[in-house]
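Other chains dropped; remaining ones untouched in position.
Each chain gets a letter, A, B and C, in the order it is written, and its residues are counted from 1.
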Amino acid sequence: MTAELRADNLHLWRGEQHVLRGVGFVVSAGQCLLVTGRNGAGKTSLIRTVAGLLQPEEGRVFWRGEPTGVDRSRFHSETYYLGHDAPLKGDLTGAENLRFGVGIRRRFLPDELRAALARTAASDFADRPVRTLSAGQRRRIALAGVLLTTATLWLLDEPTTNLDASGQELIKTLIEAHLAAGGIAIAAIHHPLELDARATTRLELA
Amino acid sequence: MTGGQSVSPWHVARLTVERDLRLAFRRPAQLVQPILFFLIVTTLFPLALSPELSRLRDVAPGVLWVAALLSSLLALEFLFRDDAQDGTLEQFALSGQSLTWLLFAKTFSHWLLTGLPLAVVAPISAGALGVDFGSMPGVVASLAIGSFALSLIGAIGAGLTLGVQRGGVLLSLLTLPLAVPILIFGARATELAIKSEPYGAPLYLLAAFAVLGLTLAPLAAAAAVRIGLE
Amino acid sequence: MNWTWFHRLGSPPYIYKLAGTLTPWFAWAAALLIAYGLVGGIVLAPPDYQQKDAFRIIYVHAPSAWLSLMIYTTMAVSAAIGLIWRMKVSHALAAACAPIGAWFTVAALGTGMLWGKPMWGTYWVWDPRLTAELVLLFLYMGYMGLRAGIEDTQRADRASAVLAIVGVINVPIVKYSVEWWNSLHQSASVMKLGKPDIVLEMLIPLLVMFVGFTLLFFALALVRLRAEILRRERAASWLREALA
């Protein structure tokens, strides 16, 4: 079956709170789901539930028509999750981080790595220990990782955080290219991302 | 889209071990720390106890093993901690690769970096405690195998305490009861080695523990880590 | 008061050049003195009536031991100066001293152990002085470990300076341990107030060795200091000019 992510009637409690109350959606190849909502609405919770990091009390997530729990490792090999904090080792350089971090998912050539870094304008500082990078520089390294993984499904939690104006634009371009290539993206955002309206669905959590 | 060549388990393990070794060698000071800690603890005893070598030799197996155990425990805390904090573990769990296998690779490199060096320097401490030179092979062998078993068992505890702030002491608590058999047989093997008696039997038992740990611990650790990530 | 000399001492280019000029002098003087001291101590001095020839280890042991303490003190003082007056060269000197001091400590421990076997029948005992000297080695290693653990040179400088200063407490402990606790180890026979109680033929080579070792330390420290300055100032313009 072609790429499609569907969530049915998700219910999630966090502590005392009923955070997701019957959330459902379908996103298919070439589509992006923008999740919005006030602080604490449940955007992060939703994305982590889709990724399989949180277990909903009710409802299921389907990938290519199958529940994601069934063949978890296949689902995960097609998915990339980038959360509030970038998963980087301060003591390794940006390039090394990607070599090891993405390397356990797929083999790639050094050229591909360079190309990904260049696309996120991270080449200049890719060979410095991540510890010495600014907040936005780290995000750019992490974004190069998203590209390099070539996953079909992107799960991005506030991807524009810490990025400057050119970075905001970059996010938009990257997602558009990903969708054009038949990928799927789910992004939690606070600032409007002007994506092509036809390819975008919005989900407002309350 | 999901293109590129797929990766073999060996490649995954190699990358993981290489990453950990590289991280460790980035900070050489860290590499020697478990060793120094071990050496220091073994020198503390004579200070707190008595400086007579004959009496020290009697307690040598106990001192060596307790020092090794503590040094392992201290190091264990960092087995998964950093990776959990910076999100690497989350990425492991979401990588589509076997988490069990990834964690085994991590545990192995942890042993390479902490347990093995400890066994290698043990003769220095043993010498300071009055152990004869001829007994060293037994001391080293028992510590090498024992520390491997300790790392494996510790991996379970390290996984379980992930969600717990300041897990360090709790980790020790969880691991120590499981580590007691290793301590007993290890100290026994060392004692026999020091007395120049055959120490094969306890050593085999130690190896048996290591094999048991090898098959079970990574599975349990993976389950523990999955829970810790929620 | 005129402080220019003090500020000059804080200037890396000046120190770099000064160190370069002084090093050969110290090195040659050290070589000559150590050669003389070794000949005097090992060939010319009479054997001890009690210890026979074993006592000759003293010519390496005692100077190494003294230096291990002296170097630590030097390191702590220069670290303190660096911390208080924010003088980079001073930190560089402290960093340069540490490994040298550690090696002299190892030498003192090693020769002491070699000497211990014939004298006390064992290489090692847990005696206060021996222990304190071992602690000194740990302090040196801790100092170097802390330096290696912090990437940023300036932070490493200042953090390790605090440690060096705090650890200086151990120096009097090593020095006076023999008097405070009854110890197997020899108490001071040379380095003490009043007349040394050791015969002149033994004493003179010993003092010569001591001065020789000290000069050796100066020479090594200056070489290392130059390397430190090079490493720290690799971006500075004066260096490019100096090397061009």
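The working rule: contacts are C-beta pairs under 8 Å (C-beta built on N, C-alpha and C of every residue); 3 or more make two chains touch, one makes a residue touch a chain.
Worth saying up front: this structure is predicted, and the values here are computed from it rather than measured.
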Composition by chain label (entire complex, not just displayed copies): A x2, B x2, C x1
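Please note the rule applied: only the chains that are shown with their structure count from here on.
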Separate pieces, if any, that appear once subunit A is removed in thought: one piece
From subunit A, the most remote chain by mean C-alpha position: C
Chain occupying the most central position, where position means C-alpha average: B
Residue list for subunit B, restricted to those that touch at least two other chains: 27
For subunit A, residues contacting two or more additional chains: 129
Touch list for subunit A against partner subunit B, complex: 3, 51-55, 73-81, 83, 85-92, 96, 99-101, 103-108, 129, 150-152, 181-183
Residue numbers on subunit B that touch subunit C, as the complex places them: 27-30, 32-33, 36, 40, 43, 46-47, 50-51, 53, 127-128
Residues of subunit C defined as touching subunit B within the complex: 122-127, 131, 134, 138, 141, 144-149
